[in-house]
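Quick notes on the structure that follows.
Of the protein chains in this complex, all but one are displayed in their positions.
Moving on, here comes chain A:
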Amino acid sequence: MAMAALRREGRRFLISSPAVAPRSAIFSEDLGSFGTRSISTQVVRNRMKSVKNIQKITKAMKMVAASKLRGVQVKTENSRGLWQPFSALLGDAPSIDVKKNVIVTISSDKGLCGGINSTSVKVSKALYKLTSGPEKETKYVVLGEKGKVQLVRDSKKHIELSIAEIQKNPLNYTQVSVLADEILKNVEFDALRIVYNKFHSVVSFVPTVSTILSPEVVERESEAGGKIGDLDSYEIEGGETKAEILQNLSEFQFSCVLFNAALENACSELGARMSAMDSSSRNAGEMLDRLTLTYNRTRQASITTELTEIISGASALTG
């Protein structure tokens, strides 16, 4: 009983498939017997399938970035308390004029995160132009693969250090401080300028520059007066001298500011990836709509062609 039903089904399938085969022959790009030409729907169908897959992937990437962002955002907000006292004490002087500048550019290792790496590199290059001049020396320290790739194109002679694979483990202070230590040991500087994208909200990432001065320059500035000149009003406990304390403070300040900058950049990267993937899924959806319209049009056109053939054939027989 079941076997008979199956055989019937099989025969029906066999009858239908030869009917399908010539139809697909009509659909493929060739001249029909009456010179009719039709666009292939196979190609359109394949494109629709791949665009749908891309849309699913970008949606998933957006979800992943959103979930990661929540954790990193909490860390970033907590890390802001590390460098704010330093700004209150030593001030942030971006317009300071020194001989040796080192520009630390923070970028991401992975791509698909919108334009944040390009903006960081643009700001770094502008800063380089600003701080270069006679008797002055400016060098780059690049964190992250994407920034390195962009800077290598025209400034590779000025790169001092390049660092990669920072985000293998979740960012913590120990990692960034060891990194800061390495930078301090390998690079001579009068002023360090850290370029990163500050995270204001999920849709706004502002490229920022933080300046950190070497202890000698801080000493010079405090003698000159101004905001740093108030340092003498602080009493120093213990057996250390002011120069000693300034050196410790300067190193610690660099470590804290670099930690905050790395976290803010990571937040901005995730937020930028979220919005990039979101717009990508939206574009894929629009593309899918247009392809569906094209597909339906071609399908209806070929059905109409078949119908007219059948009807004209029938009328030729009867008439």
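By our rule, a contact is a pair of C-beta atoms (placed from the backbone, for glycine too) under 8 Å apart; a residue touches a chain by one contact, two chains touch by 3 or more; residues count from 1.
Operating definition for what follows: contacts and distances are computed from a predicted model.
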UniProt protein name of the chain not shown, from "DNA-directed RNA polymerase subunit", "GTP binding protein", "ATP synthase subunit epsilon, mitochondrial" or "Leptin receptor overlapping transcript-like 1": "ATP synthase subunit epsilon, mitochondrial"
Given A:L82, A:L184, A:V202 or A:L291, the one touching the chain that is not displayed: A:L184
Which of A:V98, A:V123 or A:I163 contacts the chain that the document leaves out: A:I163
Touch criterion as defined above, residue of A:T41, A:T131, A:T208 or A:S255 at the omitted chain: A:S255
Chain A residues that touch the omitted chain in the full complex: 156-157, 159-166, 168-169, 172-175, 177-182, 184-186, 239-241, 243-244, 247-248, 251-252, 255
